[in-house]
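Of the protein chains in this complex, one is absent; all others appear in place.
Right after this comes chain A.
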Amino acid sequence: MENSATLEITIISAEDLRLSHRPLKKNAFVTVRSTSTLNDGGASSTSLDRDGGSYPHWNEKLKVALPASARSISVEVCCKTGTGVRLVAVAAIPVSDFCEPAGYLHFLSYRLRERDGERNGIINLSVRMEGAGPFGRRVQRPLAAPPTMWAKGEERRNYGVAVGHPVGYGYRVY
């Protein structure tokens, strides 16, 4: 078993969600997953949002274990419909966005993307990492390290982009 820290993630709300190009009606929920190449850190989900429609509001605290080798966590917004659960959109949150300063409550927002890369709404959440002991090292990793101060263009563009975007989402630099 590798070292793992605990993430305390509060899923606050989402904005402007769409399902098949129409504003989402109700029953949105969020699943948070931390995965690494070695093992599955597990997943945790919020309850269904009944009244928020395409602007759901949960403010629900989830706890997820974060394996030391995990580089990102994935946040999936799903919707329970009459025909079953449908995936609305996902966002990948790089661990480097919240691993330091240790124990700090990070308020983060991300653009959600559908499986095919199409832009969907925004997810707002807060993350606090507990038991950050073994994670001090993470900062020194090339992936998570801040770009060198006068980074050249191509170096900079590598930074932070490698983190798990959904397959098929063509990343472009403008």
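Here is the rule we go by: a residue touches a chain if its C-beta (ideal position, glycine included) is under 8 Å from a C-beta of that chain, and two chains touch if they have at least 3 such contacts; residues count from 1.
The definition used in the following text is that contacts and distances are computed from a predicted model.
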item: Name of the absent chain as recorded in UniProt (options "Protein BONZAI 3-like isoform X1", "Trafficking protein particle complex subunit", "Exosome complex component RRP45" or "Erg26, C-3 sterol dehydrogenase"); value: "Protein BONZAI 3-like isoform X1"
item: Residue among A:D16, A:D116 or A:E130 touching the omitted chain; value: A:D16
item: Absent-chain interface as seen on chain A, which is shown; value: 15-16, 23, 51-55, 57, 91-92, 94, 97, 100-102, 104-111, 113, 122, 146-147, 149-151, 153, 156-157, 160-161, 163, 165, 173-174
